[in-house]
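A short worksheet on the structure shown next.
Omission of a single protein chain aside, the complex is shown with its protein chains in their original locations.
The letters A, B and C name the chains in turn, as written, and every chain counts its residues from 1.
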C-alpha cells in the first residue's frame, strides 16, 4: 500500500530545519489518535532545540508541541473522541494510569510527559499522532476560537501552574515577574485570577513592558536602565514582594529573585535553566521562603478552557503575528527576532 | 469631675430605640482606645436586635459594630495607635493572645469576639470605646475613602470569609449565591477575586437581581417566579454548582442549597439561622460534599484593605443612601424597608 | 463452546442468597481483567443489600466488593497487569479518564464508582471480572499478607478518607469516633497516623470498646450507660473535640456529633444514612465548623499499602473469624450476629 504524504517542519540537526514532505502519521497503538492540525504555534523551546540545546531531538524529527485540530482517526482503545471531533492538543502526553498521572504530575508520566516534537513527531505539520488520546486531548466546542485555545496547549498552563499556582498568589498580595516574554506574560494574565494588589513586571525591553502594562501589570521596571531591587523595595515599603516569578532562566535573574522576596514569600521558577545558580542560603536559611520548580503538568487545562470560554481570560492578547502553516519558515524568523519584530506568539493556520 | 456627654443610638428593649444623650465613653482598661466616629452604618443584625431576637442586648446599650473614625485617646498598653490616627473599626474584638486568636479564629476570642453593640456599647454614636485596640483596629491612610472602608468593618469580611473562602471558590468554578442582600452581594464582589466562570445570583427581588448583574453576576434567577433548581441544573449540564453560598438564613434556602451542589462541592453558610434545618444525609452521605459555618473572624481585613486601595474591590457599590449621623432614626427606616427603598447599605456621617 | 462454571454467592431478592454454580466471568471489554479470588470478606453494605435497602441490586447478582486474588486473564487494553499477577481489588472501579477520575474523585467516576456486587457481579465468588483493570487493581508483592491487604479493598480507605482525612486530624488534636464497628475501628487505626492526643471511642457494646482500647483508643464511652456529651466535655475542658467521626448512620448519632464538636472543628460523616437528620444551624451557624460527607474514593490505597508493608498499620487486627469461601453462608451468619459472635471482619479463603 502506498504511504500517504503530508508536509511538516522537520529538524535536521542544529541550525537546520525544513518544510518538507514526509509520511503522514498512522495509528501505532490503539490508544492513539491522528489529528489534522488546524492551528499551531512556535514555542521558545523550539528555538532551543534548533540551537542544539536539546540533544534528545534527533535528525528527522517533526517539531512542535502545541495545536488545535480535528480528529482524523482513533485507535480502538480511544473512548472519548471520534473522527471529526474538534480538539485541543496538550503539550504533555499523559497515560492516565501510572503513579505520577494518578497524582496529577502528568509532566513526569512514566509513559508520556513532554514527548511531542521532542521524542516523537510533533504538531508543526499537517497531521500529528497523539498517544494516550483520551487523557492528552481536550474536546472543544465547534464554534470555539481556535486561536485563543492554541495558547492553552503550553504557554498558559505553564505560566499558571509553574508561576501563579506554585507562587501561591492571593488576593491583595504583591507579585514581581521577571521576564516579559510570552511565558512571563502568560503568568501576568493568569496571576490576575487571584486579584493581587501589585504585579510588577521586570524586563529590559520597553516594548514588552508596554505590552505588560496593557495586559494588567501595575508597575513596570526596565532592568537595563533601572535598579530593579531598589525600585521593587521602594514599591513595597522596603519589604519585597510576596511572590517572585522567574520567567527567564539565567543565573542573573535567579539572583534578582532572591533579593526581591519578602520573608515568608515564594520564588516560583518557570525559566528553563542551562546552568546551576547560586542560592544564598547564608541569608535565606532564616527567611521562611519557598522555592519551586515545575515542568508544566497541564492539569489546569480544563479549568483554563472554562476561563477562556467565560471571558475571564483573553488569551489571544498574546498573539502578535499570523501566518499560513506553509509559511512556517518565515514565522520562525519573525518569532526568533522577537525584539525587532515585536513578536510574542505567532499563529500558523492550516486552512 | 463632670462627665462629658455625647449622642448615641440607644436600644430600649424590643422595638424601641432613641437618638439620645449619654456619657461619652472613657478608657476602662489600658488596652482600650476611644475613637471619634466619622462614618458608621447599619447592619441586618441591628434589625434582629431591635426585634428582640438577641436577648443578651440589654436596655441602654448603644447599637452598632461598624465604623471608621479618629483616635481620641489611648490606654497605656496601646502601642500601635496614637491620638489623631485614622482607623477602621473591626466588628470583631480580638485580644490577640488567647488560644483562638493565636489560631486566627478571632470570632471565638475568649476575651472579645462580637461584643460591640452587643455586650458593650457600639459604634452608632459620636464616640466608642474599643477594647484591645492594638488588635481590633486597623490604621488607614489619611486620604482614604472612608465610605469604602466602612464596608470592611463587617459586611465584606463576612461575605468573603464565610462565603468565598469557606466556599473554596477557584478560577473557572461555578458558584450560586442565594440571597442578594448586602451580604450576598459582598460575597458576589469578593467571589470575583478568584475568577469563577459562573456566579448565579438567586433572590426574589428583581431590583436586587439587577444590582447583582451590574456587580458581576453572570446569571440571575428570581426564585419566586422561576424554578431555581431546574435553572441552575440547566446552566451546569445537570451537574449543579461547585459552590453554593447561603446568604439568607431560613430552612427553605438551606434546602435549596442541598439541591444545587455538585458531587465534591461545598455549601458555605453565611446566613444567621433561627431554626434547625433538615439535612438530607440519606442523599448526601455519598456525595463528597462539605458544609461550612462561620462567624466572621475579620482575619481578612488587612487583605481586603489592600484590594480596596489597589482598586481591585469597589466596596462603595454597596452604598445606596447617605445620612447625617443625627438622622439615624430615618436611616433605620430606610434600611429597614429595603425592598421599598431599594436600599442596601446606608452611610451615616458624623461631620 | 461450553461455558465454564464456578461457585458464587448470589443474591435472590431481600432475605435470599445462595452459594451456587454460575457461569465463570469472561472478558467483556478490552480493559477488563478476570481475577481468581484468593481471599474475600463481607461488608456491612452486603447486609444492607440483603435487607433490600439497595434496590438497584437485582436478583442473580453475585455480591461482594472486596478481595485479593490472582490475574487469570486480561483484555487487550490492559497494560499494567498480566496473568499470574497478584492483585488487590479496589471496591471502587475507576476509569481513569473522566472528569471525576482526573480530579481524584473516583467514587463518582462516570463509568465506574461502586459497581462491584452492586451493578455488576462481585467478589464473593471464585472469579470476578474487573472493568478498567489498570486503574482499579493494585499489584501486590507475591509474599504479601493477603489477609492484611483484603482490609484495604474498602474498610481502611473508607475509615481513612471519609473519617480521618476529611476530619483533618492533626498531631495533638482531640478526636471522638461514634461507632466502634469495623468502619469506626478502621478510622481509629488510621487516625493514629497523625498522632492525635486523644481518641475517644463511643459505642453501646462493651466488647467493641475493649477492642477499641487495644487498638489505641485513649478513652472509651458506653453511650447506653453513660452521658456521652458530658463525658466528652469533661475530657476536653468543656470545649468538645476537634474532630468527630460519625460511623453509625442514624439521626441520633449525628445529633450527638453536633454536641461534641468544638468551635472551629469538623464533623466527618462516614455512616450510611437512610433518613435525613436535623442540623442545628440555629446554634452552629456561628461556630465555624465543617461537616463533610464522602463515598470512599480509594485514592489512598497506594499509600495504605505502604503503611501495611512498612508495619505502620496492622490492618489484620480487624479480623476476628476465618472461613473457607464455600462456608460463606455460615460466615454471613457470624458477621450478621456481630454482638453475639463478637465478630468484626471475617476472612473467606478460596484455597
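The definition used in the following text is that a contact is a pair of C-beta atoms (placed from the backbone, for glycine too) under 8 Å apart; a residue touches a chain by one contact, two chains touch by 3 or more.
Quick caveat, the model's predicted, so the values are computed rather than measured.
Note on the undisplayed chain: of the listed residues A:236, A:259 or A:292, the one touching it is A:292. Looking at B:30, B:52, B:141 or B:274, the residue that reaches the missing chain in the full complex is B:30. Checked against the full complex, the candidates C:276, C:309 or C:349 give a single residue touching the omitted chain, namely C:309. Touching the chain that is not shown, out of A:22, A:108, A:316 or A:342: A:108 (per the contact rule at the top). Here the missing chain is touched by one residue of A:4, A:29, A:51 or A:280, and it is A:280. Residues 170-172, 190, 192-195, 197-198, 218, 302-307, 309-310, 312-313 are the ones on chain C that touch the missing chain.
Contacts to the hidden chain, counted on chain B, fall at residues 30-31, 76-77, 79-80, 96-97, 99, 102, 104, 134-135, 299, 302. Touch with the hidden chain on the side of chain A covers residues 100, 103, 105, 107-108, 249, 254, 263-264, 269, 271-282, 284-295, 297.
Convention: only the chains that are shown with their structure count from here on.
No other pair of chains has as many C-beta pairs in contact as B-C. For the pair chain A and chain C, the distance between mean C-alpha positions equals 42 Å. Averaging C-alpha coordinates per chain places the centre of chain A 42 Å away from that of chain B. Looking at chain A, residues 302 sit in touch with two or more other chains.
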